[in-house]
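Pasting a structure here, questions to come.
One protein chain omitted, others in place.
Now for chain A:
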Amino acid sequence: MQQNKELVRAFFGRFFETGNLTDDLDIFKAGFVNSLFAMQLIGWIEKNFSTTVSDEDLNLANFNSVNAIANFIERKGV
């Protein structure tokens, strides 16, 4: 779990400054990211964790923070 959080943070770091980012901060509400980022995030999860993000997975609650994404990756069993 912790390792996945660090991977997510490293991915976020490609797009915005993560120094003050807490694990629970909603990155969409905070205005850090846009739709293109969301698409790249999904592609990154699929590629790096060898999983498929299906239509049923598309819920903002799965992708809006470091914790949410790390939890989602864990739930997918990868």
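Points worth noting:
Methods note: a residue touches a chain if its C-beta (ideal position, glycine included) is under 8 Å from a C-beta of that chain, and two chains touch if they have at least 3 such contacts; residues count from 1.
Here, contacts and distances are computed from a predicted model.
Candidate names were "Acyl-CoA dehydrogenase domain-containing protein", "Cytochrome c oxidase subunit 1", "Isoquinoline 1-oxidoreductase subunit alpha" or "Multiple sugar transport system permease protein", and the UniProt protein name of the unshown chain is "Acyl-CoA dehydrogenase domain-containing protein". Against the chain not shown here, chain A presents residues 13-15, 35-36, 38-40, 42-44, 46-47, 55-56, 58-60.
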